[in-house]
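One protein chain omitted, others in place.
Then we have chain A:
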Amino acid sequence: MENSSAKRLDFVRTNEKSDNSHHHYKHHHQIGHKHGEGSAIDYYAYASKIRGWNPSFKVAFSVLTLLLCIVLNNPLVSLAVIVSMAYLTVVKGGLPLGAYLSVLMIPLTFIILGTVAIGIDFSRQPIGQFNLYLGFGYLYTSIAKLKEMVFLMMKVFGAISAMIMMTLSTPSSEIIGVLRKAHVPKLIIELMNLIYRYIFILLDVFNNMRNSADSRQGYCDFKTSCQTFGNVASNMLVLSLKKANAYYTAMEARGYEGDLVFLEDEKPFQISQVIYAVGFMLFLLLLWYVTK
């Protein structure tokens, strides 16, 4: 909790003078997850310096980059994507490097665990360029296999960093706005909007309840903790039903008649950005063509 309130403070500063906010951030951020990573990502998106870019552009750009990265299937292209997405997020977006790495940690773990199976295999005979005898069989691999593994890792990593560039610079509400423009059914859009807002309400309620229980010795030993957890959980259910009711009331009071429409900020396309983006795509294609 302490950590998150410190960040809130920084957020205010970021808005006031976005140029030197960089220094404030750094000293208290390390790799790791202090509180719900979900809300941290949301938080970074609002604080990003490239939040002002047109969201449709950002979504289209990152999706195209992701597709190129997968379709071209070229390690150099993957590397270029990884580097340029990190550049966009960290340098252009002003996200501290530590925070960026900490967000990447989760997918990175999965990628490594997932690709190890491709690089390393198991056999009863000592085959392959390298093998390790385990008593009942051999763990073996070869340069070619390792190369394949690393290239796959880079490809997936590139694709993911393109997506992460988008999520770390575009608040969910804006992404939902883009989906709406892309004619995703209205019902889904409305649900997404409400669920998004609701997540924070329930998180808040949960945090408050947990903290207040904690301050009253609700987690002093294992048995009490279990009991408190049960109480908090059942209270959450009742509260979320009540909140839903209160919400509907408040929406009705402001003239809601079945159509949930929000005012969206129009962020103009910048031609220069589009040109850069096209240039980047062409560069990736060229890189692929040359090293094919």
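Simple rule for what comes next: contacts are C-beta pairs under 8 Å (C-beta built on N, C-alpha and C of every residue); 3 or more make two chains touch, one makes a residue touch a chain; residues count from 1.
Criterion: contacts and distances are computed from a predicted model.
Novice: Given the choices "Glycolate oxidase iron-sulfur subunit", "Pyridine nucleotide-disulfide oxidoreductase", "Energy-coupling factor transporter ATP-binding protein EcfA3" or "1,2-phenylacetyl-CoA epoxidase subunit A", state the protein name listed in UniProt for the chain not shown.
Specialist: "Energy-coupling factor transporter ATP-binding protein EcfA3"
Novice: Which of A:91, A:106 or A:251 touches the chain that is not shown?
Specialist: The missing chain is touched by A:251.
Novice: Which listed residue, A:79, A:118, A:139 or A:201, touches the chain dropped from view?
Specialist: A:201
Novice: When the complex is taken as a whole, what residues of chain A touch the one chain not shown?
Specialist: Answer for chain A: residues 8, 11, 15, 42-43, 46, 51, 171-173, 193-194, 196-197, 200-201, 204, 243, 246-247, 249-257, 259, 261-265 touch the chain left out.
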